[in-house]
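Structure, as structure tokens:
For this view, one protein chain was removed and the others were kept in their places.
Think of it as A and B in the order they're written, each chain with its own count starting at 1.
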Amino acid sequence: MQSRQDYYVPEGSYWPILGSVGMASLLGGFASSLHGHTAGITAMILGFGIILFMVFGWIGQVVHESEAGKYNLQVDRSFRMGMGWFIFSEVMFFGAFFGALFYVRQFAVPWLGGAGNNQFTGEVLWPQFKAVWPLLNMPLPDNYTVPKGIIDAWKVPAINTMVLLTSGATITWAHWALVNNKRNQLIGGLIATIVLGIIFLGLQVLEYGEAYNHLDLKLTSGIYGSTFFMLTGFHGLHVTLGTIMLIVILMRAIRGHFNKDRHFGFEAVAWYWHFVDVVWLGLFITVYWL
Amino acid sequence: MSTTTTDLENEIAGLTGTHGGHDDAHHGPQKGLLRWVKTTNHKDIGTLYLWFAFIMLLVGGAMAMVIRAELFQPGLQLVEPQFFNQMTTLHGLIMVFGAIMPAFVGLANWQIPLMIGAKDMALPRMNNWSFWILPFAGAMLLSTMFMKGGGPAFGWTFYAPLSTTFAPESTDFFIFAIHMLGFSSIMGAINVIATIMNMRAPGMKLMDMPLFVWTWLITAFLLIAAMPVLAGAVTMMLTDRNFGTSFFDAAGGGDPVLFQHIFWFFGHPEVYIMILPAFGVISQIIPTFARKPLFGYSSMVYATASIALLSFAVWAHHMFLTGMPVAGQMYFMYATIMISVPTGVKVFNWVTTMWRGSISFETPMLWAVAFVILFTIGGFSGLMLGIAPADIQYHDTYFVVAHFHYVLVTGALFSIIAAVFYWLPKWCGRMYNEKLSKIHFWWAVISVNVLFFPQHFLGLAGMPRRIPDYSLQFADFNMISSIGGFAFGASFLLLTYIIVDCIRNGEPVKEARVWESAKGLEWTVPTPAPYHTFDEPPEKALILSESSHIHHVSELAGATAK
Partner (left out) sequence: MKYIILLFFIFIIYSLGSALYYMMKDGEGSKRMVKALTMRVGFSIALFLFVIFAFWMGWLTPTGVK
């Protein structure tokens, strides 16, 4: 390891404050647009633009510093720890939604149907309610969109599982290429992963279209629709982010960045991809299928 | 204030000749206000955090004054009930997310690099961002008060459906403020972990670290595990409110109690997020003024870790009255009471550290001793609340209010004040006014007990929390409590004066080791701490001789002989 004195402490930077301004504008704008203030939408777009500018500027500076050789191995380890713990925080975020799903399925819905010591709750509140999962008839259907059916796990979702698992394999293939110094295989693996990611997103969009247009399965379809769309939607958002990051990494790989010993950028995105991949497996089994 | 420090720092830099020839940020601070906006220096960022927390403390305190003024006498006296509810809600939120948590992150920023011999935090630019989100989030939270329908008025725990179906428009701003605060905390915590795991001086083992560093390491883990769950909870609230989901609506198959489960899965670790660093601070201060090494260092570490792990398995003790199955109540009751074992270990160790020490009572020690006694009172009332059948009587009464104010005010806040008195001379190179500080201490410690102790009785007698009016039999204790409250609130004006006076006109301190028997690497750098410290890592012998406990005696002898 190089000496500790070389640990790079960057100069003061405007990126963070810019990020805060963008974030406040985006979220504040969002909140006011929810209550019919049209200026909110402008603020939202402005904030989003600022954040985009900040992210690319900040990361661009980091890439630049990295390629200039300013980061020693210790800096690198800080980055990797940061990335690892960030992914852990994402896992906990998904954990909240998975937890909600399990709680609803195990406790809330059966109790509404009168299970446990809740027989009177069922009788008094909604006597016609039957606790089944997937919950197509909610206790008070008038307030919600009653779906005609649910997405068949063995159609698009199964194909999507294959697509995403294959993309896990291709990113690992690219990873092997990188540690063995095979540039072309690295680029090929990255392209394959990106293509698979885009296919996945496309199929997901088709599936949402099917759900909304033909099945009447919507975000407003009671707790089933809520958990279904929030879990798969946040996952889709993460796949989108991952795909964008993969494209950036592909550009860098084409420009000749990274070598077999120094490739934090690649590693971070690869880890992120493994994370969305495993989350999908959980989703496929617990949301779509069981 | 900034000019004074800058001058002093330049002086120090001139004296010690610490200017290196590196191309990264190795020179002194930039001039002017932009220094604070752009800074990547852990000391600057620590200072920002601490001032932000202090301002928020005063804002939240002002709200508490409104609450106590309204409760001074029965009947509606000063404010509308709706406004009263906004006050209780915002007071809680601001104190938790705006004052206590940022203050501890500020202490972490200042102290962790100094205590582990690192030259800065591991991810300095991100460190800046963690702070600079806070003013925006705080402003967004406070702005809700001025919106149509008023600010959030559903209590700091924002239970559904109060916060979903029946809440004002401003709740969406509140939700996003929470998102931002959570984002900031997660980034701050990631930085703390990366710093502690990666930036320790070579040769410093984990078990050589000062306890403040240990408790922060564990706290950071709790933050990263708990804050995203809160983000999930408020996201579900947002979609329930605006996009027609039914997570917390039984009519759609959801469950309002689900909100409480998710909230408290975050909320209980959150409680320890606010108290574990306090344990760390106290474990630094007591050995210094008792002039004895900390008793049971490793048991302190293990106790902290087990408190943290248990904190994820006890959340539903906040929900004994939700109609949980009896088996669930039993489990959560026993698991909760189990936490008193490691906590007891800690209190025992602090007392034993003082036992037969040659104690002197400088201001930081006074606060630390007050912490041990008063926090223990809060711990005991927590035990009472943890007993499921008894909780039926205590639940949502002033007994709960008294309990968590004993642990959070005389616990967490007292430890922060202790820490500021303990390290302020090192930070600014000036000594506070000892006489005034002692007057302030006794003023605060007496008034805080006048404020919160009667609330135990009110709660036991059945006075519910979060109400602007109460029946007549509660009048006397409420008046006493309010008088204590006003006195305690006023004590912070004196505290402000003491701190500002110390920074501006305090007696200059020259000794590196401000407290003669203090141990730790932070006492080996010059006073005031220069802008950049530990550009060269400390020697192993120094690390060992400064470690706050004695379990390397032979190693230490060998190292010093070299």
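Simple rule for what comes next: a residue touches a chain if its C-beta (ideal position, glycine included) is under 8 Å from a C-beta of that chain, and two chains touch if they have at least 3 such contacts.
From a predicted model like this one, the values you see are computed outputs, not experimental measurements.
> Using the touch definition given at the top, which of the shown chains does the missing chain touch?
A
> Quick one: say which of A:39, A:68 or A:162 touches the chain that got left out.
From the options A:39, A:68 or A:162, the contact with the absent chain belongs to A:162.
> Can you tell me which of A:73, A:205, A:237 or A:254 touches the chain that was removed from the display?
Looking across A:73, A:205, A:237 or A:254, the contact with the absent chain belongs to A:73.
> Over the whole complex, note the residues of chain A touching the chain we left out.
Where chain A meets the chain not shown: residues 73, 76-77, 80-81, 84, 133-134, 136, 149-150, 153-154, 158, 161-162, 165, 168-169, 172, 175-176, 178-179, 260-264, 267, 270, 274, 277-278, 281-282, 285, 289-290.
Note that in this section only the chains that are shown with their structure count from here on.
> Mind checking the centre-to-centre distance between chain A and chain B? Centres are C-alpha means, answer in whole Å.
32
> Sort out for me which residues of chain B touch chain A in the complex.
Contact set of chain B toward chain A: 20, 22, 24-26, 30, 34-35, 37-40, 119-120, 122-126, 128-129, 132-133, 135-137, 139-140, 169, 172-173, 175-176, 179-180, 183, 186, 189-191, 193-195, 197-199, 202, 224-229, 231-233, 235-236, 239, 242-247, 250-255, 257-258, 261-262, 265, 325, 535-537.
> What residues of chain A sit close enough to touch chain B in their complex?
Its residues touching chain B are 4-17, 19-21, 23-24, 27-28, 30-32, 34-35, 58, 70, 74, 77-79, 81-82, 85-86, 88-90, 92-93, 95-97, 99-100, 103-104, 107-109, 111-112, 116-117, 125, 135, 138-140, 143-144, 218-220, 222-227, 229-230.
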